[in-house]
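Below is one structure, written out as C-alpha cells; the observations come after it.
All protein chains but one are shown at their positions in the complex.
Moving on to subunit A:
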Amino acid sequence: MLSVKNLSKTYKGSNKGVQNLSLELHEGDICAFIGANGAGKTTTIKSIVGIHTFDEGEVKLYDTNLKDDPEHYKSMIGYSPDTPALYNNMTGKAYIELIASLYKMEADELDERLRYLLKELKFESAVHDLVSSYSHGMKQRLVLIALLMHNPKLIILDEPFVGLDPNATDFLVNEMKSRASEGAIILYSTHVLEVAEKICNKLVILNNGEAVVNDSMENVLKKASLNEIFRDVTSNE
C-alpha cells in the first residue's frame, strides 16, 4: 500500500508547491493524477519518489517510510520523469546494465524480462546506440524498459504518453493494466483524460497545489465526464 499523509511542499522563495495532500493506494490500483499546468503534479510526484524534500507529511510504501529508509523504499519503485534526461555518453545497454546493477538484479531474471521488454518496445537494435542519438520517444522507451525490468511494486509515471508512438502507447497501457492485475500500484500524471477514464480506478485532481478531487473513478464519473469535471475545477483558477 502507498500511503501519503498530509504532504506539503513549498519551493523556497515562491508560494508554489503542494499543500496537505493525502492519498492511499492499494495493490492493483491505477491512479490518474490530473491538473492544469503548474497545479503541483510533478512536485508531488518528485516528493513521492524521493527527488525533492518535502516540508511536512509522511510517505510510506507498505511498512517502509521514505524518510527513514530511502534505499529500501526506492528499491520497490519504478519512476519515469516528464523529461527523460539520461546519460548521453552511455549506450542504452550500458544504462540498462547500470540500473540492473543498482537494483541488484539476478542475471537470469534480467535476461528473461529484458528479452520481452526489448521486443515489445522494438528496442533490440537501438539498445546498442548511444543515448545521445535517441529521440525523445526512444529515451522514454528506454526509461520504461529500465523501470519495468526490476518489477517494481510501485510504478510512478510523470506524463508517460508524451513522445510515445501509438504502438508504444498501446504497450504501456496494456502493461499498466497487466502490472496492476499482478498487484503493482500505479500512479501517473496525465493530460490524456480519455485513457485515464478507461484504465484508472482512482483519481486525484490537483488545483493550485491542493487535491480538489480524491476519489474512485467510478464515483467521479457518476457526476459527469472527466473532461467536464476537469474544466469545472480548473475554471475557478
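The working rule: a residue touches a chain if its C-beta (ideal position, glycine included) is under 8 Å from a C-beta of that chain, and two chains touch if they have at least 3 such contacts; residues count from 1.
The criterion applied here is as follows: contacts and distances are computed from a predicted model.
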*asked:* Looking at what's absent rather than what's present, what does UniProt name the missing chain, "Aldehyde oxidoreductase iron-sulfur-binding subunit PaoA", "Pyruvate dehydrogenase E1 component subunit beta", "ABC-2 type transport system permease protein" or "Cytochrome c oxidase subunit 1"?
replied: "ABC-2 type transport system permease protein"
*Touching the absent chain when the full complex is considered, from A:101, A:135, A:178 or A:219*: A:101
_Which of A:7, A:23 or A:49 contacts the chain that the document leaves out_ = A:49
*Identified contact with the non-displayed chain, of A:26, A:128, A:198 or A:231*: A:128
_Where the missing chain touches subunit A, by residue_ = 11-14, 46, 49-53, 70-72, 74-75, 77, 79, 81, 83, 85-91, 93-94, 96-107, 110-111, 114, 128-130, 132-133
